[in-house]
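One protein chain is absent from this view; the other protein chains keep their places.
For chain A:
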Amino acid sequence: MERNPLRRQLQLMRKSLFDQGYLDEQFVQLEELQDDTNPNFVEEVVTLYYRDSARLVLNIEQALERKPYNFHKLDAYMHQFKGSSSSIGAKKVKAESTLFREYCKSGNGEGCMRCFQQLKKEYATLRKKLEAYFQVARQAGPMETACRPK
């Protein structure tokens, strides 16, 4: 059990993110890539993800304002968005992306719209949680995680 209170808090936050299904195995993969030469790698990737995917979210939003829906285009955007989300281990966001694509394939505009609203919620929630997590991580200092050796 972690003695340092900040690290303990960090561990609990991390566990909660996984237990509640916000993150999946891919996030662990990213953590394994973090080392002394790049101690904030995970945070950097996540930051990059939110910056980069904002554009896609906007594109989808705009595409959903144009009727009739261009499902092919919507699906293409979501394919990209899903890919990035998958790369950072964003489990719930990825699930919503998959659902959205299903709706696109079946031409269900109403489904797409509803799903997208939910997706945005999950996307925003994850962001807040990860921001809080990284803030504590920075305060706690480098963790002695059971990572791959150098």
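The criterion applied here is as follows: a contact is a pair of C-beta atoms (placed from the backbone, for glycine too) under 8 Å apart; a residue touches a chain by one contact, two chains touch by 3 or more; residues count from 1.
Just so it is clear, contacts and distances are computed from a predicted model.
Per its UniProt entry, the chain excluded from the display bears the name "Response regulatory domain-containing protein", taken from "EF-hand domain-containing protein", "Response regulatory domain-containing protein", "Coatomer subunit zeta" or "PMF1 factor".
Summary of contacts with the chain left out: across A:N38, A:Q62 or A:Q139, the touching residue is A:N38. Touching residues on chain A toward the chain that is not drawn are 26, 29-30, 32-33, 35, 38, 41, 44-45, 48-49, 52-53, 79-80, 82-84, 86-88, 148-149.
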